[in-house]
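Missing here: one protein chain of the complex. Every other protein chain is in place.
This part shows chain A:
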Amino acid sequence: MKRKSLQQSISSITYVPHHLILFHPWQSPPGKPKIVRCHSPEKEMLACWWKPGSDGGLLTSYTLLYSKEGEGQTYECPDYTSAGPSSCYFNKKHINSWTTYIITVKAINEMGSSISEPHYVEAASIGKPEKKKSNKVVMLNFISFSPGQPPGKPELIKCRSPEKETFSCWWKPVSDGGLPTNYTLFYNNEGEESFYECPDYTTAGPNSCYFDKKHTSLWTIYNITIKATNEMGSNISEPHYVDVTYIVQPNPPVNLSLALNKHTDGKLYLLMNWSSPPLADVRSGWLTLEYELRLKPEEGEEWETIFVGQRTKYKVFSLIPGEKYIAQVRCKSDHGEWSKWSSESYIHLPKEFRLKDMMVWVFVAVLSSVICLIMIWMMGLKGINMVACILPPVPGPKIKGLDAHLLEAGKNEELLSALGCQGFPPTSDCEDLLVEFLEIDDSEDQQLMPNHEKGHPNKNLKSGNKETDSDSGRGSCDSPSLLLEKCKESRIPPAEFQTPDFSETQVKAAGKSSQETQNRDPELKLPDFNSDGVKSSTWPGTQLASSQIPKGSYHNIVEVCKVAFSAMNVNVSAIRMGNEEKHPSKYSKNIETICEGEMTQRRKGEICL
């Protein structure tokens, strides 16, 4: 069999005898031709060119068919040659203005045929082609459209029944190829042969079909298909099998009300009440609904979900007073799906005045005030001490004291210069000093306090005797220290201090050792010492005499020291105590200790007499 090439067969229809047709595996019907363009080369002329598809391995012939829009009749291309290969040429005989022409090309071979997509050509005014006056060229008098498309395949989205009595289906609109598309829904009942069309396209919204009670049967399978149609063609969806029994999804419950009530034990609780959705027939038992609640404080993030069962009310305890709560409810059919959540309901809980809390605070307040009072009272008792603790005592004037180390070292001059004293009597003056001391005591004793003699002489004697029992010299030398010790021990206030007693003991003690010296001493300068009006002095003896002692002050000590030492210088020789020679260092120490002791005692605020 001869096989002509594709190019050769373009402008002619070649007749191929059928008996010569042999089956070859690689042969197939022709591919779809495509109209490339339509163009007006001259005025009132139109030419269209197409591109052939695959020829399927066989001789293929092409036919161009055109028709006017609105008219049924199709015409064949009048001229296949003038415009060249794969073309069709129209002149004004065939083309009228103001009409849309639909042009298609058909490819035919032994195996079959194929038609191109339709090409629209609108014949506008057929005018003269204008010469090129500018870059703008008005060439085409014929405006051609791109070909329209049949619609895509529709798809069913879902079907739902809110109350197990009616149901609705929704589908997804498809690409319509730029043309208006019509949708039709067909269904077939299980057990029935015929297909029916959707009874209601509007009630459920756009792209939907609503089946009312009459058209709804349970426990049967519906075979549903959707057909999309436009001018260019139609398309049918895949079949969708629906049993209304299993697509139940109710509407949300309604009338959710929140109210605060008081329980029998006085506790507040939230009572939640709602009703089943209006369409659902729960009363007859046709539909059985179960409910679920959710609650959260307004500011909260997480919902608390509570499954309630078939009741339509619920009590909520353990809510936070003062908070604002949001609540929602939803329901589901016994074997179906959950509805959407209902609209939000709000409630604002009042802040609770709890008697318990107040009692606790009152108790705490009372307890703390009691503790405070106790503390203040205790402070009051201790009085000065606490005040002293809180407010530090005013420091007394600082006086350079006797430097113990210097005294020990025997550097008496340095010591006294630190004190401000002038000179320092040699240790051999110890005795004189003591004698002076004794003399003073005598005079004072007689002048001032005769009454006290009787008071405690025995006592002091005894104590004094203990120390002075041994040697005479020792007793007299030791007397200042003796007095000092006693002073420290007894801590007798000035008024009570037995000045005459001490003096007596001193006198007596000294008297045991050497009476001679006693007799001589009153004549010495020491009365001057007395006349100084010493309010307080380093010599306990002199203090004994003075009733002004309590008002001691530190500068007096220094004065006394000075006077004492100067007296010592003068009258040192008058005092001859045997033991003193043996204990010169001791004597100097005694003076030192007296001076120091007074000062330290003063520092302590105690008056040693």
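In this section, a contact is a pair of C-beta atoms (placed from the backbone, for glycine too) under 8 Å apart; a residue touches a chain by one contact, two chains touch by 3 or more; residues count from 1.
As a working rule, contacts and distances are computed from a predicted model.
Not every chain of the complex appears here, and the one that does not is recorded in UniProt as "Prolactin", selected from "RT30 protein", "Prolactin", "Presenilin" or "Cytochrome b-245 light chain".
When the full complex is taken into account, the listed residue touching the unshown chain is A:245, out of A:113, A:184, A:225 or A:245. If you put the hidden chain back, the residue from A:191, A:206 or A:380 that touches it is A:191. Across A:69, A:197 or A:281, the residue that sits in touch with the chain not pictured is A:281.
Within chain A, the residues in touch with the undisplayed chain are 164-165, 190-191, 213, 216-221, 239, 241, 243, 245, 281-286, 288, 334-335.
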